[in-house]
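A single protein chain has been omitted from the complex, and every remaining protein chain is retained in its original position.
And then subunit A:
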Amino acid sequence: MQVFLQTLIGGVTFGAVYALVAMGFSIVYRTMGLVNFAHGSVVMIGAYAASTFYLASKLPFAVAIVVAIAVTGLIGLVIERFLRPLENKDFTLMLIGTIGFGAVLEAGAVLVWGATGHAVPSPVATEPIDLAGVRIPTYNVLVIAVAAAATGLLALFLQRTKRGAAMQAVAMDHQAATAVGIHVGRSNAMAFAIGAGLAALAGSLVGPMLYVNPTMGGTLGIKGFAAAMLGGFGSMPGAIVGGLAFGLLDSFAAGNFQEYSELVTFLVFAAVVMIRPTGIFGEATVNRA
């Protein structure tokens, strides 16, 4: 039982991070119908930015995260601005453009921070919580709480604000949205900025749990992408459920299938997607091209 619960803790923590990454993928996809392949690299830039402001500039961790979100939000805006001329014209070029941006961001990180990476000490120094032998690191609790709060805020923004409603409208029918006076370009830019901000949040939170280096976005990006697919690409609740499901699947596979864990994780993922191609919360796919 202890092993089961301990596995659950690890799965939920990493699942919360995957969910944040998946939400970033989904918000861009539902608004523009575009998979942002630079998203994993933005996660990495977020991790670097937060850890640098936290370690070198000695900012409190929470402030460092906010600064990192601002930095990556800006990067999101730049990516969208570069892709905007291709909107509704060449979807494939847009996709390649995001891949290119990912490579540029990785190379940029090597130039700025070097290739070796750095470890980030945990900002929470307290001992893990012990619940009848099941140990929950306090930092893991913080990660889950912050991810849940960010999810709640995003839901409020999308459902209760005018700008959020406008983004939803663009996602549903961008031509009709344009007709009623919604600026589609601005809405897309906001989607990119929010997506990048979520990536930065995921990267910042995962930094003290991992080792920050230029290639860390690869694994997190792939798992976040798979989580978004599992939940239903473009669906925000799907991204959350997909992220948690993927985290748990990963964690339990590691415990039960040892060196074959990754194989098992992706086999289960492939089976779910084959049975339900649109994911758990499958919505009609968006395609602007």
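Rule of thumb we're sticking to: a residue touches a chain if its C-beta (ideal position, glycine included) is under 8 Å from a C-beta of that chain, and two chains touch if they have at least 3 such contacts; residues count from 1.
By our rule, contacts and distances are computed from a predicted model.
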item	value
Undepicted complex member, UniProt protein name, chosen from "Hydrogenase", "Branched-chain amino acid transport system substrate-binding protein", "Helix-turn-helix transcriptional regulator" or "Alkylation response protein AidB-like acyl-CoA dehydrogenase"	"Branched-chain amino acid transport system substrate-binding protein"
Contacting the left-out chain in the complete assembly, out of A:P137, A:G221, A:G238 or A:G279	A:P137
Chain not shown: contacting residue from A:P60, A:P121 or A:P277	A:P121
Contact residue for the chain not shown (choose from A:T98, A:T151 or A:N213)	A:N213
Residues in subunit A touching the chain absent from view	2-3, 6-7, 9-11, 13-14, 106, 110, 115-119, 121-122, 128, 130, 135, 137, 209-211, 213-215, 219, 247, 250-252, 254-256, 258-259, 261-262
